[in-house]
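Note that one protein chain of the assembly has been removed; the remaining protein chains are unaltered in position.
For reference, chains read A and B in written order, and residue numbers begin at 1 within each chain.
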Amino acid sequence: MIQTLIGVQNTAAALSAEQTRLDVISENIANANTTHGLDGKPYQRQVVVFESALQQAMTADGGLQMPALQVARIEKDDSPPIKIYDPGNPDADPSGMVSMPNININEEMADMISASRTYEANLAVVKNARTMAMEALSIGKH
Amino acid sequence: MTPPIPAMNPASGGTPINMVTPEAAPLPSARIEMPEELGQPLSTTATAPSSNSFASMLGQMVSDVNTQQNVSAQAVGALQSGQNIPLHQAVIAMEEANVSFQLMVEVRNRLMDAYQEIMRMQI
Partner (left out) sequence: MIEALFNQPNYLAAKKTLDAVVLRQEAIANNIANLETPGYKRVDLATSFESELERACASGNSEELKSLNPSLAVDSTATAGSLDGNTVHLQNELMEMSQNAVANSFETQLVSGMLQRMQMAITGKD
């Protein structure tokens, strides 16, 4: 198909990767209080690991090869659950401690803001590329 | 020989960015080269053919316009087949072909007018 937008191939990859990251963060926040999942254990925080497809390098013909962001895997955070004293909770163990998911809401919010910012920036790039393409199309017209 | 079409699949990674040099062979992200850069010389008025006749000048102009049209068609074809041509280069190539064609049409019109003028003269 026609490649009309200049330079946005890797932008699509970045948008997709950041979208995944935002989804994972949302899931973490939504499950911040899930003490009892399907497997009977408290919810474990999930983390997105990024990697870049291709290295940034000079190609043989003198051009520049650009990396593209992609999600390598979604890992479970192995840090121990946070223990809270709450004897009234149905999930409390004999000593009255409840295992809460290892999620720090403040951290997740900060992460979310960072991911959103990157996402918005990449959207701005696509919008700009479109404007430039429309201007190019009007060359020579009155 | 067509350069490979860059994949749109984000997972396949980045694409090389490059502007081709006039001397280099076509590269995966080759840009369209104008005829001057392709090594096909278009003769300027300063180096007109030795006969320097009007007919040869007209002939030269027609072939120049033809070359320009070919470059334009090549640019548009490359764009449509998905090669990494910058949009503005294709549009400019089309406009230049347009302008040179208009020039040829105008010259033809003037020549026809002049010819008819002469034919109308009473001997």
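The definition used in the following text is that contacts are C-beta pairs under 8 Å (C-beta built on N, C-alpha and C of every residue); 3 or more make two chains touch, one makes a residue touch a chain.
It should be emphasised that the depicted structure is a prediction, and the values quoted were computed from it without experimental measurement.
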{"item": "Contact with the hidden chain (one of A:64, A:84 or A:110)", "value": "A:64"}
{"item": "Residues in chain B touching the chain absent from view", "value": "14, 17-22, 31, 34, 36-37, 42-45, 57, 60-61, 64-65, 68, 86, 88-89, 92, 95-96, 98-100, 102-103, 106"}
{"item": "Absent-chain interface as seen on chain A, which is shown", "value": "6-8, 10-11, 13-14, 17-18, 50, 52, 56, 62-64, 66-69, 117-118, 121-122, 124-125, 128-129, 131-132, 135-136, 138-142"}
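Following the convention adopted for this analysis, only the chains that are shown with their structure count from here on.
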{"item": "Distance from the mean Cα position of chain B to that of chain A, given in whole angstrom", "value": "47"}
{"item": "Residues of chain B that touch chain A when the two form their complex", "value": "6, 8, 10-18, 21, 24, 27-29, 79-80, 82-88, 91-92, 94-95, 98"}
{"item": "In the complex, chain A residues that touch chain B", "value": "1-4, 6-7, 9-10, 12-13, 16, 53-54, 59, 61-68, 70, 133, 136-137, 139-140"}
